[in-house]
Each structure stands twice: as C-alpha cells, then as structure tokens.
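The complex is shown incomplete by one protein chain, all other protein chains being positioned as in the whole.
Now for chain A:
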C-alpha cells in the first residue's frame, strides 16, 4: 500500500507581481521528515504559505496534490480539514477569542471534515479533558486556555500555542515554519516530544528552519536547501549538519545564479520594509 503523499511539482508562486518561487519540486510521504533550509529571503516560508493557501500568494504555475487530489482547488479551510497543518512563524492575534473556543471549533472541523455549519461541536467535557492533557504535557498553565488567541503572547508562548494546536488537530502533513526560533532548549525538547507523540510515522513533516534545534530531536531523512526560490540541493541529515556548522557560503558559490536572485529578492524586501 502506498503511503499518503504530498506532491509539489514545478511550483511557481508570486506575491503581487513579484515572483518568489521559481519551480519547486518536492515529494513528502508519511513518516518522512524533511528539513527546508536556506538563507533569509530564499522562499522557504512562501512555500509553506502557498501549500496552506494564503490568499496573498498566487500560484502561477505547477501543482500541489495530496494523494492525487488537487490541493490548489481547495480553500485553506478545506486544506486544513484534509489534514494539512502549518505552524506559523508569526501567528495572528484574535482579540476576544479564547484559545479553548478557537481550538474546540478547529478540532471539531478537522476531525469531522463533513461537519455542517451549526452542527454540534465536540462535547465540552471530552474536549476539555483532551486539551488539559496536552497542555500539561507542554507544561502550559491551564489559564492559557482562557487567554485570547495569540493576543499579547510572548514569542515562546506563540510557538507553544502552535504546537498545542498541532497536537489537537493531529494533521497528516505538518509544516513547521521557524517553530524552534524563540524557544528555549526545554521548549524545543517539549515541542519535539509532541511531534514524536503525535507520531512521526503518522505524519509527513516539513521543518522550515535556519537553525537546527528541532532537527536535533527530529533528524530529517531529507534536507533541502532553498536559494533564490528554488531547491538547489537535497541531501540527508548530514547536509543539515554541514549547513549548521559552515553556513551557506559553499551553497552560494556553487549556485551563483540562484544566489544573485536571492540577493535581489532580499534587497526588494528591504525596500518594502
């Protein structure tokens, strides 16, 4: 039996009329952990956001399929209910909405993709018990569930909330965008444990990072290096180690054209900022 597979073929993505991704190919199967590394501005987050269906990221060419189904034809909520999850680098604050209420809606919809608007949510008692258990595991105070979604959270709290959400939603494919940044060593270990707990064999993981904290606990089978909107090299976990130790100089020299594009994209970003 073939494992559930997320297939990305020749993906081109623009923001406004600015091309960011210029032909990305990637296949992630269940149980596999992929690391996506690369310098700033190379397009790593763009890949994640395009997979999740952010309306600001326009796919101009190529395809994304989940077990053969056209992901690009799905709205972001359909993608979530189809089992795709992304832990955001900067998750949005939703003032006035309690974490627990938000998670109860999300969990209900993802577990019951056919749910119609207005139908019952997961029973409160059952949900609370599960949430409490997962929060305890992540060493989160119970009070956290009553706080407003990402509102006034520290960087570390936001990342933990994203991991908690992942733990509740139990996705089949998870994209973690810089989830390790802003976390101390303990938190990284907990996050890694949570990933392990959900079951790596039940998930396909795409870890976007330019550190390697999460990777220490979740050694990738595949490491990809993105530069100038393309994957320029793919290797095993030894590639991640090399990049961690030596940085991107070798990569930049080996791919001057992509490096030039990357510099260009970075300078445009700087102008906009």
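The definition used in the following text is that a residue touches a chain if its C-beta (ideal position, glycine included) is under 8 Å from a C-beta of that chain, and two chains touch if they have at least 3 such contacts; residues count from 1.
Here is the rule we use: contacts and distances are computed from a predicted model.
Enquirer: Just by its UniProt name, which of "Efflux ABC transporter", "Iron sulfur protein", "FeS cluster assembly protein SufB" or "MaoC family dehydratase" is the chain not shown in this complex?
Expert: "FeS cluster assembly protein SufB"
Enquirer: Pick out which of A:14, A:45 or A:109 touches the chain that's been left out of the picture.
Expert: Going through A:14, A:45 or A:109 one by one, A:109 is the residue touching the chain not shown.
Enquirer: Taking the full complex into account, find the residue in A:81, A:134 or A:230 that is in contact with the omitted chain.
Expert: Only one of A:81, A:134 or A:230 touches the chain omitted from view, namely A:81.
Enquirer: May I ask which residue of A:14, A:165, A:179 or A:262 touches the chain that does not appear here?
Expert: Answer from the full complex: A:165 touches the omitted chain.
Enquirer: Residues on chain A that touch the omitted chain in the whole complex?
Expert: Residues of chain A in touch with the missing chain: 52-56, 75-77, 79-81, 85-86, 88, 91-97, 101-102, 105-106, 109-110, 113, 117, 148-149, 165, 169.
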